[in-house]
Structure formats: C-alpha cells, structure tokens
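Working notes, beginning with the structure itself.
Only one protein chain is missing from this complex, and each of the others stays in its spot.
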Amino acid sequence: MKGRFPMAIEVRNLVKKFGAFAALDHVDLKIRSGELLALLGPSGSGKTTLLRIIAGLDWPDAGEVSFDGQNALARGAGERGVGFVFQHYALFRHMTVFENVAFGLRVQPRAIRKPDSAIRARVKELLDLVQLDWLADRYPGQLSGGQRQRVALARALAIEPRILLLDEPFGALDAKVRKELRTWLRALHEEINVTSIFVTHDQEEALEVANRVVVMDKGRIEQVGTPSDVYDNPETAFVHGFIGESIVLPVEIHDGVVRLGDTALNIAAERGSAGPSKLFVRRHDMQVSAPGWGGLEGTVRRVRTFGPIQRADIAVPGRLGETVIEIDAPRDRELHSGDIVGLQPRRYRIFADQP
Amino acid sequence: MTMETALPRYTSATDRSRRDAMAARSARRDPRTEPGPVRWLIIGVAVAFLSVFVVLPLVLVFAQAFSKGIAAYLSALSDPEALSAIRLTLCVAALSVSLNLVFGLVAAWAIAKFEFGGKTFLISLIDLPFSVSPVISGLVFVLLFGAQGYWGPWLQAHNIHVLFAIPGIVLATTFVTFPFVARALIPLMQEQGTQEEEAAISLGASGLQAFFRVTLPNIKWGLLYGVLLCNARAMGEFGAVSVVSGHIRGETNTMPLLVEILYNEYQFVASFAIASLLAMLALVTLVVKTVLERRLDEGQIPHGH
Partner (left out) sequence: MSGGLRRNTLPGFGLTMGLTLTWLSIIVLIPLAGLFLKTMELGPDQFWAILTSRRTLNALKISFGLAFCAALVNLVMGMIVVWALVRYRFPGRRLFDAIVDIPFALPTAVAGVALTSLFAQKGWLGAPLAELGIKVAFTPIGIFVAMVFIGIPFVVRTVQPVLLDLDSEIEEAAASLGANRWHIVSKVILPSLMPAVLTGFALAFARAVGEYGSVIFIAGNLPNVSEIAPLLIVIRLSEFRYADATAIAVVMLVAAFLIIFAVNRLQRWAQVRAPAQ
C-alpha cells in the first residue's frame, strides 16, 4: 500500500516473569523484513507475551527488542508504528465501524493530523480493502465475528504500521469463517507488504498461512523454520509431538540397540545415544508387514476405513503391559481385528528423555 | 351393541382416566411450588408489610404537606428560610458530588486498570464511610476543627470558619458519600478490562485521549448511576450534617435540618412541604436508577440509532 520498507525485528535474550512463572525464558529471535511469521505453541508457552512485548503492551524484565537496529523498548506502544489486532478485537463498542477505523487518525497530534476529508477518504479505502464499506455505520455489537476481525484489522492498518501483530487472529471464529479468513490474510499480507507476526495454538493455521513458524513451549523457542521444516524435520521431541499426529513409544537404547520392553526394534539409534528415550513415528510412516521377521509385532484391535486409508488400533507390548497405537495404512492389504502384524517404522526420530 | 354407542363410552373412559390422573396429581401436589393458599398468604403478608412500613409513610408525607391546601404548601416553600435551605442543599450537594466524581474516576482508573498488591484492602478503606454511623461521620470533623479540636484554635486565630459553616457541611457530606461513585465504577471498569484502552494507546492515543474517547463513553451509565446515588445521599444527609452545621437559621440549615426544626416547632405543613421535596427527589432517584440498571444490564452496547 505505502512504499515504505517493512521493518526487521530483533529480539535478544528476552526474559519476562509473572511472579515465579517464567513466561519468556531467554528468548532470541530475528524476524525478517516483510515476512509473515507464526508464533505457534500451547497456551502458557509465552507466545502472546512475546507479541505484546514487541507491541509495547508489556515490558520485559530483561533483554532487548530492536526494530531495524533501533531500540524499541525506549518507545511506548503508540510510538512504535505497530498495528495490533487483539484476540477479542477490543473494538470500541460505543463507536461505529467507521469511527473505530478512524480513531488512530483522529488522535494524532494536531500538527500532523490529516484534515477530516483525508481521514474519511483513508477510512473508506481501508474499509474497501477489508470489504466492509457497507457496514461503516454499524456498531461492533451488530457485527459477526469475522466482520469484527476485519474491522480490527482495518483499524490497525489505518495508522500505516510497519509491523502488524495479530493475537490469535482466528481463535474466536467458527471453523468455516476461519478457513476463509486464512486465505484472505495471506493475500492481504502480499498486498500490504508489512512485516506481520501472528500468534496461534493451531498448527494447521500456522503451517498453512505463515512463511516461517516459531514453535514455542514453556517460554522457550523450540524451533524456527519453514512449515515443511518443522513438520518434516522436527528438532525436538516437543515439536514432533506438537506438530502433526505422532505415535510415541517409550524405548530404551543400549549399545546402539533400540528396545521397546523386551523387543529389539529393527531401527538404528543415532551414534552416541543411550538410555531411556522416545521413539516418534508419524502414523502413516508405520509400515505394516507380515509377522515373524523380527522387530516389533502387535495385535490389531479395531479397524476403521475411510477413503484411501484404513486406521487401525494396534496393541503392542511395552515395558508396563500393552499400549495401543493408532496407525494409518494404505488399503492394499486389508487388516482385520485379531490379526497379528509386524510393524516397521519407515521414517522416525528418537529423542532422549530429558533427565 | 352398535359402534355408535360403543365409541362415546370409550371416549368417556379416557376422559375419566385423565380426570383421575389430574386429581391424583393435585392431591399429591406439584413439589415445585407451594400450594395455592400458602402462596396467597405469602403474597398477602409481603404486600401488607411493604404497604404499612413503606407506602404509608410516603403517602403521609404528601398528605400532610397538602393538608392545608396548595396555597399553604406553596407559601411554606417560598418562605425565605426554606429557600435558603434549598439553595444551601443544592450548593453542598453540587460541591460534594463534584469532589467525589473526580475522586471516583481517578480512584477507579488506578484500581481497575492496574494490578498491584493490597488492592482489596484499598477498596475496603474506600468503603469505610459506608459502615460509619452518620453521627460519627460528623463527630470526626468536630474533633478536628471544633473549638476543642486539633486544629480548632489555629483556625480560630486565623478567623477561618470550617465548623458551623459551609466548609464543614461539605466535608461531612463528602465523607458520607465518599464511596458511591468509586464503588459504582470499579467493578464496571474491572469487568471491561484494559483491551480497548490498550488498543487506543497502540493506535497512538495519549493517556487522556484514551480516557476521554474510550473509557468515559464506556462507563457513562455507571458513572451516572454512581452520581445519582451520591447526589441523593448528599441532599438527604441528616445525621452528619446536623452535628457539624450548628443550625444557624437561614445560613447553615440544609433541607433535612429544616424539616427537623420546623417539625419540632409544630409547623407540620411547612416541615412536610420541605420533606415532600426530598421525598420527590427520592422517587425520581429510584425511577432513574431503575432505568440505569436496565441500561447497565444490557452491557451498554448501543444498538444503532
């Protein structure tokens, strides 16, 4: 929209505590100019706190935040050029949609404030952008969730921010609207060329919308990467477990041999790894074969078939009795409950248990 | 037996069984409500109680005020002493309400929009005047400003009149009405949270802009509610004001004090005429309060115009 170059953000060694609880535990992150970044994690992972600190709505206990190399913490929220879209939109309920969007322009100091006609034109332009020009005279209470979301976005964009921050932008919407808005947000990001960060706990949303994903847990960054990076090459047990559906089996590594209970598995351990660990396998990466060839075997308990796959619950022996795992197998070989089958992970990761 | 006769008999059998079922139910009674007579007894007692203790005194005020006709009523109200009491009451109420309005807004901003330790304790300190007897509320100012009080001699030496003068009345009234506005605003502002203000700040608004453009419009009904109750109490306060006023006729008598004086002088029409003004104030306050409560329940969301 405007020809300004979008801002790069750098976060260094950020710490934020709420009482004894560490919301952010020494976080470092570089956000590139113009990218669409997702902060993904479960609740309490610190993602919203990080977003609010970047916005200037919270202050860290220690650490630095800089925009294009300049210290941002010295400036208040209103002076950072940041557009913030709140989780529950925080629309001014006593103002019309039009006045909500115009607010940021109307509160500017008299010296730089645009004349009323220019403000009206700008608001009209923004409402066109979010396709809500026909609702300009309504109050927030009269809008649907998706419409409120778009008003909040238009309001944040009115001040021509160089950074756009969105806190759980789709969290309060129903599934269908959510899908539509995702596509729309991507397209909008291409159009307005603003460095954008959004917080979400929904992995599908993060993987589908963002250029890069930051996975967070317990105030720490677990992994930063493209959506395919974090899905295909998870770097930690947490990321593997959090993104995509995984089968997790407790195993024991000894002299390079991976064991599940008493059974030695036909898979290689990484060099040097030993002791209690977790084996992570994607559901569709667990290959079903005929039994009797060594390795892991299990009993089929229940089979559901839909589309090209059959999903089977298979009981495997473990250290503490049976565990039931859920696998997705192609339908070239019909499974029946009671079958004994061999199981061989095609792709897998092993992470040593945290001591 | 033909079908014509059989059919009616069949129907009447179901009718009877239905009637039996109903009778059985009413005999065992619906356990979700009281039996009819009990219900009417409770309603009767409640209505009689409220009528005798509340409606009757209120009706009596107006009956007494008009007992000698409209002319006597009007001449009682246009008496110079009455006019001076009305003027003083309005003046004192205006001052105390404005003081408490500003305080209420300031205190509610500090308490509702920020987190800090000891918040509950601070709120109970603000509540204190509610639990203090009106007479004691007056007494504390006598102890400070009276001739034998802490600052009395100094004030006398400098010829400053606090007690038995308007400043004392305003102070005592402000004390008594202290919590009203703050207590109406704090829960409302806590419930509304800080998101809208944060949004305003992040859009570049200053603190005052956020307050006047975002906070104030959101709390206007709650603010009006607090001011309304504060005003009613300020105009009607008797005990505290009676202790600090000194009852100087035409100078430090508020309307409630004049009601007392006239009553004790057996000027019943005049006394009840002033009382009827105060009673009307109470009734108007109640009506407006009911309307405001409905507004507040609706969550203050304007639904178009």
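Labels A and B are assigned to the chains in the order they are written; within every chain, residues are numbered from 1.
To be clear about the criterion, a residue touches a chain if its C-beta (ideal position, glycine included) is under 8 Å from a C-beta of that chain, and two chains touch if they have at least 3 such contacts.
Not measured: the values here are computed from a predicted model.
J.: In the complete assembly, which of B:Val142, B:Leu203 or B:Leu292 touches the absent chain?
T.: Result: among the candidates, B:Val142 touches the missing chain.
J.: Which candidate, A:Leu24, A:Ala77 or A:Ala237, sits in contact with the chain we can't see?
T.: In the complete complex, the chain left out is touched by residue A:Ala77.
J.: Please output the residues of chain A touching the missing chain, sorted low to high.
T.: Listed in rising order, the touching residues are 56-62, 73-74, 76-77.
J.: Since one chain isn't shown, list which residues of chain B touch it in the complete complex.
T.: Answer for chain B: residues 29, 31-35, 39, 42-43, 45-47, 49-50, 52-58, 60-61, 64, 103, 106-107, 109-111, 113-114, 116, 122, 124-129, 131-136, 139-144, 146-150, 171, 174-175, 178, 194, 197-198, 201, 206-207, 210-211, 232, 235-239, 242-243, 255-257, 259-260, 263, 268, 271-272, 275, 278-279, 281-283, 285-286, 289-290 touch the chain left out.
Keep in mind that, in the parts below, only the chains that are shown with their structure count from here on.
J.: Which bits of chain A are touching chain B when the two form their complex?
T.: 55-57, 76-79, 82-84, 86, 88, 90-95, 103-104, 107-108, 138-142, 155-156, 158-159
J.: How about chain B: which of its residues touch chain A in the complex?
T.: 195-196, 198-206, 209, 213-214, 217-218, 300-304
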